[in-house]
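One chain of protein is taken out of this complex; the other chains stay put.
Here is subunit A:
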Amino acid sequence: FRGEGYQEGFRKGTHRGLQNGRRNGASHGAKLSSEISFYYGFAVTWKCLLECNVDNKSRKRLRALEALLILIQKSPLDDPQSMKLQEDTEKLRAKFRQVCSMLNVPTDFKDYIKTAEGTSF
């Protein structure tokens, strides 16, 4: 009976574990993509706003926005187990902060995004 009980428990545990894992993964994935999409939308909007300006300052800002967009495009968002993802996300966040500083925009976006901190694999 003990053997059977064990088997049953093991099966139920595996099932529960898979469910939890899936939920957890989905939640982290959603948070991360919502954060990165925010940066993408932010960068695209500012690019549109500044594209027509020819002054030096705007040109520097456009270059930084371009760099941010390239970083987003290059990051391996489809591969959650990639080591590069963690590194790239950090670089993205740092670049975003730098761009905000250049645009004189305060980086208090707590109402819009919740960064997926503490995501480790």
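One rule holds for everything that comes next: a contact is a pair of C-beta atoms (placed from the backbone, for glycine too) under 8 Å apart; a residue touches a chain by one contact, two chains touch by 3 or more; residues count from 1.
By our rule, contacts and distances are computed from a predicted model.
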item	value
Chain not displayed: protein name in its UniProt record ("Probable cytosolic iron-sulfur protein assembly protein CIAO1", "dolichyl-diphosphooligosaccharide--protein glycotransferase", "FBD-associated F-box protein At4g10400 isoform X1" or "Isopropylmalate dehydrogenase-like domain-containing protein")	"Probable cytosolic iron-sulfur protein assembly protein CIAO1"
Omitted-chain contact residue, chosen from A:62, A:77 or A:100	A:100
In subunit A, positions touching the absent partner	57, 60, 90-91, 93-95, 97-98, 100-102, 106-107
